[in-house]
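With one protein chain held back, the other chains of the complex are shown just where they sit.
The first chain written gets the first letter, and so on, giving A and B; residue counts start at 1 in each chain.
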Amino acid sequence: MGRYLSIFLTFTRACLVRDMTFRTNFVIECLTSLGWMSMNLAFYLLVFQFTPEIGKGTGWTREPFFAFVATGLIINSIVQALFMPSAEELTEMVRTGGLDAVLVQPLDAQFLLSMHRVDFSSFANGLVGAGLLGWAVMRMDHAPPAAAWLLYPLLILCGVAILYSLVIMLAAATILLGRNQSLYDFWFYITNFSRYPAEIYAGPWGGLLRALCTFVIPILLVVNVPARVITQPLEGRGWALVGLAVGAALLALVVSRLVFQAALVKYRSASS
Amino acid sequence: MHNSHGGPASTDAVIEVEGLAKSYRVFDKPEGLRASLKALVHRPSRVVEALKGVSLTVGRGEFVALLGPNGAGKTTFLKLLSGIITPSRGTARVLGHVPWERADDFRRRFALVMGQRNQLWWDLPAAESFRLHREIYRIEPARFERTRDELVDLLGVRKLVLQPVRDLSLGERMKLELVAALLHEPEVLFLDEPTIGLDVVAQHALHRFLAHVQAERKMTIVLTTHYMKDVAALCRRAIVITGGSILYDGSLDQIVDRFTTHKIVTLDLDEAPDREEFARLGFPCEIRGPQVTLRIDRQRIADVLPEILRGRQVRDVSVEDVPLEEIVAELFRSGGTAAPREPAGAGA
Partner (left out) sequence: MSRAVTTPRFPGLRAWFTMLVICLEERLAYRGDFILGTAMRFLPIVTQVFLWTAVFAATTRTDIAGYSRTDIVAYYLLTMVTRAFSSMPGLSGGIARSVRDGSIKKYLVQPVDYVSFLLAARIAHKLVYYVVAVVPFAAVFFLCRGYFPSAPDAATIAAFLLALLLSFLLGFFLEATLGMLGFWFLEVSSIIFAYMLVQYLLSGHMFPLDMLAGVPTGLAGVSVADVVRWLPFEYTAYFPAAVWLGKIRGAELARALAIEAGWVVAMAVACRVAWWRGTRRYSAFGG
């Protein structure tokens, strides 16, 4: 375990050195991701010009909703910073045979493939997210209890774990298929569902979608559960969701690991 | 290097391969609109046998060359031995491990270097990649430093270690790749086309280095290559693969003995040779200026040569084997139909 930590730190160090060599690029990346985010925030502000709440009686008024958005920013920035760059590179590695070099090293391939790249500029959004969270929580009608503050980081981790598992599954698909541009689009479109409170998926179709995205691909648990814990009083239903999120995260990690291992056995390697 | 004539080392076997085969299913991409439409319903596919049951043994400290044309199965073979891919049939043991089980204990004891595939961090100095390597292979710091210094000095790349890899030439990069691969002092080294794209000077430097470390550390090396020069300089044992099967396994010298029926006789004459006269001798001949090249049956050379020399003003004469490149190229072309003079595969 200690070895893996020190390897991870070596990766982190190298990526930091690299980012600092191309400082301009790094600044531009920070700015663009901040720009993208502020555009979305502007859109939500616009929406609240026309309504006091999203979904009648859901409790997602302006401040809680922005706490929700902030939670999403934090989780996504962690995933974007730690896992997405590596996963994106994997497609290239499978195409060019770079994966071969990984497989001969005495190290867990999943670890190496999902951690070898860290994108520091993505943390910018997370910092803004943390600030936004603070602002929103302070302006809310009720202050979150201490238990909520303790659960919140844990649930953030669960959200990250669920998204990470999804990335790993897609990585496994990349290894099996050799190429998969639309699978990464798939990631984008699927996680899109996690961007809004689960309550908006109302009606029979909404209910079906909500069930699918909770129990099959547990994408709705990613942001919703921590955001709910921090913005709404913890009662029976809230606790059930917490349990569900933790369970889903653990299960997702195990399943994605198995799928990934199976994909490595089937790996064909690019002909050189 | 301790065994006398290239054949399998008598000590312990490091690589044991038995009936190893790998086949792929490939999907044909049909050409033409009509065929593309048809492919919507049924995608034509076929099975390609990259390796068709290969058996061999390599002893500790051997330096073996794998020769073969493109697509012969050399790289597939190396990938199987490195555990990158899983075979369709057959067994293999490298250092006592089944490679595709990818045990850490196994992976710590060998290295794979692929020419033109960069394994070092592109934007950073190689020193950073070395540091990562130390972590991954759990190399003890003192030992790491000693090995690293020794290797960079041998290759004369000490100054390059601190430059970003992207600023280096291909040859310099290859040297650093080799350093990285050898940092954990592997017992077995697989080299896939290590000198591809390198100029003659860089090739030579790499050869000298490989020969040196191999002798020094009693490493077992398997090398695939296109360049005969690599082979002639380094390996005593050559394995020729074509179409996924072993065509020849033995010493390099014996390839010549076994697969050629001719020697090449070159005469330097004082005056322009008479084409008619040489043609009458009945050997394939080529005339360039005052120089005549004849391909003469090996067994008859002793009888024929005096006859040719008699009565001619010969400035110089040489009798040579057919160049290795040509023999192997001929082997590749014939794909095994060029009948060896003795059964192939027999030990030295």
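The rule is simple: a residue touches a chain if its C-beta (ideal position, glycine included) is under 8 Å from a C-beta of that chain, and two chains touch if they have at least 3 such contacts.
Please read all numbers here as calculations on a predicted model, not as lab measurements.
Asks: Pick from A:L5, A:M20 or A:A42: which residue touches the chain that isn't shown?
Replies: Checking each option in A:L5, A:M20 or A:A42, the one touching the absent chain turns out to be A:A42.
Asks: Using the touch rule from the top, list residues of chain A that touch the missing partner.
Replies: Chain A touches the missing chain through residues 25, 28, 32, 35-36, 39, 42-43, 46-47, 49-58, 180-182, 185-186, 189-190, 192-193, 195-196, 199-203, 206, 209.
Basically, only the chains that are shown with their structure count from here on.
Asks: In whole angstrom, what separates the CA-based centres of chain A and chain B?
Replies: The mean C-alpha positions of chain A and chain B differ by 47 Å.
Asks: Report the residues of chain B in contact with chain A in the complex, numbered from low to high.
Replies: Per the touch definition, chain B meets chain A at residues 24, 75, 79, 82-86, 102, 104-108, 110-112, 114, 117, 119, 121, 123-124, 128, 131-132, 135-138, 164, 192-193.
Asks: Looking at the complex, which residues from chain A come into contact with chain B?
Replies: So the residues of chain A in touch with chain B come to 3, 6-7, 10-11, 13-14, 17-18, 21-22, 96-98, 100-101, 103-107, 109, 265-269, 271-272.
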